[in-house]
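One structure, as structure tokens, below. Some questions next.
In this view, the complex is presented without one of its protein chains, the others remaining in place.
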Amino acid sequence: MLYFENDYSEGAHPLVLKRLCETNLVSQPGYGEDAYSENARRLLREACRAPEADVYFLSGGTQTNAVAIGGLLRPWEGVVCAKTGHINVHEAGAVEFSGHKVMSIAGKGGKIEAPALRAYLSGFFADPNHEHMVFPGMVYISHPTEYGTLYSLAELTELSDVCKSFHIPLYMDGARLAYALGADGGVTLADIARLCDVFYIGGTKCGALCGEALIFPKGAPEHFLTLIKQRGALLAKGRLCGVQFEALFEDGLYFELGKSAVELAMALKAGLLNRGFRLFMDSPTNQQFPIVPNALLEKLEGRVRYSYWEPCGDASVIRLATSWATTPADVEELFKILDNMPIDG
Amino acid sequence: MLYFENDYSEGAHPLVLKRLCETNLVSQPGYGEDAYSENARRLLREACRAPEADVYFLSGGTQTNAVAIGGLLRPWEGVVCAKTGHINVHEAGAVEFSGHKVMSIAGKGGKIEAPALRAYLSGFFADPNHEHMVFPGMVYISHPTEYGTLYSLAELTELSDVCKSFHIPLYMDGARLAYALGADGGVTLADIARLCDVFYIGGTKCGALCGEALIFPKGAPEHFLTLIKQRGALLAKGRLCGVQFEALFEDGLYFELGKSAVELAMALKAGLLNRGFRLFMDSPTNQQFPIVPNALLEKLEGRVRYSYWEPCGDASVIRLATSWATTPADVEELFKILDNMPIDG
Amino acid sequence: MLYFENDYSEGAHPLVLKRLCETNLVSQPGYGEDAYSENARRLLREACRAPEADVYFLSGGTQTNAVAIGGLLRPWEGVVCAKTGHINVHEAGAVEFSGHKVMSIAGKGGKIEAPALRAYLSGFFADPNHEHMVFPGMVYISHPTEYGTLYSLAELTELSDVCKSFHIPLYMDGARLAYALGADGGVTLADIARLCDVFYIGGTKCGALCGEALIFPKGAPEHFLTLIKQRGALLAKGRLCGVQFEALFEDGLYFELGKSAVELAMALKAGLLNRGFRLFMDSPTNQQFPIVPNALLEKLEGRVRYSYWEPCGDASVIRLATSWATTPADVEELFKILDNMPIDG
Partner (left out) sequence: MLYFENDYSEGAHPLVLKRLCETNLVSQPGYGEDAYSENARRLLREACRAPEADVYFLSGGTQTNAVAIGGLLRPWEGVVCAKTGHINVHEAGAVEFSGHKVMSIAGKGGKIEAPALRAYLSGFFADPNHEHMVFPGMVYISHPTEYGTLYSLAELTELSDVCKSFHIPLYMDGARLAYALGADGGVTLADIARLCDVFYIGGTKCGALCGEALIFPKGAPEHFLTLIKQRGALLAKGRLCGVQFEALFEDGLYFELGKSAVELAMALKAGLLNRGFRLFMDSPTNQQFPIVPNALLEKLEGRVRYSYWEPCGDASVIRLATSWATTPADVEELFKILDNMPIDG
């Protein structure tokens, strides 16, 4: 069976696991006060060129979003996102569980466009009834988006400017940030740290067993550790994340791993296009979204695992994802399978 | 430096880590649908003699408590616990964050006594104003308690009977359950599964890198997976917990590890008593609570790590914990240090 | 100054106030256990032809929505409504504050259409990822809608059928129900009680000082009084609502008051159309939505109070509302003012 279903089908990148083994018996304090976490925080501050940054490690993406958003919003505020935003669709209402509204606006290819955001925010404050409405208190973007697309530096700068002009923090969900950083011509970690008020660097989907690094480039809100604890997100063995992020950021592994997965994804995309498949979205990152006739899909059953995305006439949009665990041979193997099947099923 | 500070100062028991390494490259579905989690659930059902049980893996204790309690309580209900209960003191208000009151009653040695519970519940329903009050909707106990003490089978049975007579579920926080099961003459997993409506088998403090197994012996509430997701507690790489619990329960490792830590703790207790220390609480498990003169405490600085518990006149209650990572040599070393210091500082 | 701003600009209908005066010194128990509330509940059950109904009085519309919705939804569920639904826009996130998502779907003229609802619900349960999403757990409609429109009996029956087929309760926000009941050919209270699982009969905007009657035709959920108390919605002097609803329902005042306001609104509509105004929405109830050139709007300043609704090119949609306090002379006076101003400003 070929696995292109997602980027979290295996354990950790071998170098990450190796580090866990090497450090396993060293005694350290709990709750993120261990030397590994301290060192990982230092490495992340350097990678972000944000010497004042506060860094917290959490265990998963939905959790990180809920803690960051619920922790920053004031009681009368909600978070603005694209209609397709992960927090609006696939997090089971985690933001609302913390008492806040998710206010979705139309996006394009999974992205929020700065003019649309500006119009939305202007409209809100111009509305004579806005005191009876949820105030927009944060803007959420994902990068890569749920469709694999990326914000250009110009786009991110413009969004950041809109947010600044309304005094609203910009938050980036970086569940798959490695694959954004590994794509051609994308924004850098330093750009992100400069333009966002808070963001997270995803570990789970980028080579770790678990773990996300939440970064506040200009410092975290007061008593954020207590807030993490309150929301059930403080690991007793904080070292579990610390060690992994040390391994990922000590010698640039995070960047390499993103780069190699994107290269394979580009090979995959080229091969799909060559074979006549249309793409639902042109993604420059590790997730590819071919439109596949349903008859063909059935034939892949038992041979290739993919993610079902959405129906599209007689065909379906599926997601094929690469990761550190994907090999060139996997891509070749997929092509072979496809070559033995007519595209129209 | 000697570490007796807690039972989560190191990584995972080597056999647990070994299993993570062995399975690392096998591709598996996410969110707990992997073969390892499935097998671990089977092993846990067997260990609990609860063939109908539903089992969910979460990543930490506070999270598990919050999800289980917040998920089972109905909106007008709160959870009853001993005043010293972990959820009442050291979880930063995680239960209240989910909208529910923690109703504490006086306990003894960290335990709720059945007659006190019965009196409390009877009093509540007899109060003519009880419709203006939070209804008791669950009883929370920890086993071992925050003071290392244990419920006897008779005590647990009586508590269970009280709960049943008021139609209120009994929930056991088993963060350190291995050390309860490893103590002499304690209740068994099958007893617990028979007498509690829901409980968790702690991994983080009992040899895993992270992970707790939440058990509903008679089946989980509807859509519990969605509730876990909503509260940010669903790991994408569910295998991380599945593999670890497989390793812990396949050949009885969990029980052995509890037993050996308790044996060392009993040696530690005996040695402390022989050296003239008084104990704050007589604990049959891996946590020991000697009362140590403050002058002596200062001398331990830099040589032994312990947990500060509470002041006690000119002395302090401290906690010394053993775990799978503690060796007989560690205990001997501690004794040597103490023998070179007069107990009165 | 002429008041067409809303239907809550004055105190109570004189007969309601008279009853408050007559009963003022009679001693009665608190919290809704008074004889007036008891009698009002009986009258409401009769008016709804729902002898099994449970009736609770609350003080305002947002509160009633939040208590009813938050009280009925299970933790993993949200409420489906039209994009323009009051709970989605103008209640400051009250539903989300209780932890639940408001899931908006496109509506038409403020109404949800049954086929769109069916498609949405089918799509949800067909989605392979729906366990990671908020479950639709209730459908919210307003009647009249925020645009004054009404569901026909056929439409309401069809919505009710869709809800039943998915085992999801249908909830009607009747903040202005008097004006729906007073319109030609509308559904009756008995229809509503038969087709909805829960609804409220608005008092505040229909002649009372305050107060809404929440009706569960088939009985309320367990311990609903405690839930009302918990959400700060239980009046100590429950008689305040009881007396008012007695006055409104004893001799059909509620129905008369709705009817007369609608008659004046129809006269208003006819006069506006005669004078060349276009209507944003054809409303059969007490709220009318003319499109008024901005230049003309300015001239109304200081002479007529209206509600600003939304911009519409060089013009604006405004709302003119009638109520029990509106007189035929008020409508005539408005026409005189308009007749002295050219419609194009």
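Letters are used for the chains, namely A, B and C, taken in the order the chains are written, and counting of residues starts over at 1 for each.
Simple rule for what comes next: a residue touches a chain if its C-beta (ideal position, glycine included) is under 8 Å from a C-beta of that chain, and two chains touch if they have at least 3 such contacts.
These numbers come from a predicted model, not from an experiment.
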| item | value |
| --- | --- |
| Which residue of C:L73, C:A325 or C:L338 touches the chain not shown here | C:A325 |
| Residue of B:H90, B:K108 or B:K164 touching the missing chain in the full complex | B:H90 |
| Per the touch definition above, residue among B:W76, B:Y120, B:Y179 or B:F216 touching the missing chain | B:W76 |
| From B:L2, B:V102 or B:C196, residue that would touch the chain that is not displayed | B:V102 |
| Interface residues of chain B (partner: the chain not displayed) | 75-76, 78, 89-93, 96-102, 128-129, 131-134, 308 |
| Residues of chain C in contact with the chain not shown | 1, 3, 5-6, 8-12, 14, 17, 20-21, 23-30, 59-67, 91-94, 97, 204-205, 209-210, 226-227, 229-237, 239-240, 243, 305, 325 |
| Touching residues (missing chain, whole complex) on chain A | 31, 70-71, 74-76, 99, 131-135, 222-223, 225-227, 229-230 |
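The criterion applied here is as follows: only the chains that are shown with their structure count from here on.
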| item | value |
| --- | --- |
| Neighbouring chains shared between chain B and chain C, ordered by label | A |
| When chain A is superposed on chain C by its C-alpha atoms, the rotation angle in degrees, nearest 5 | 180 |
| Numbering shared by both copies at the chain B-chain A contact, with half separating same from different | same |
| Chain with minimal offset from the mean of all protein Cα atoms | A |
| Centroid spacing, where centroids are CA-atom means, of chain B and chain C in whole angstrom | 51 |
| Centroid spacing, where centroids are CA-atom means, of chain A and chain C in whole angstrom | 42 |
| Chain centre separation (chain A, chain B; CA means) in Å | 33 |
| Chain B: positions in contact with at least two other chains | 226-227, 229-230, 234 |
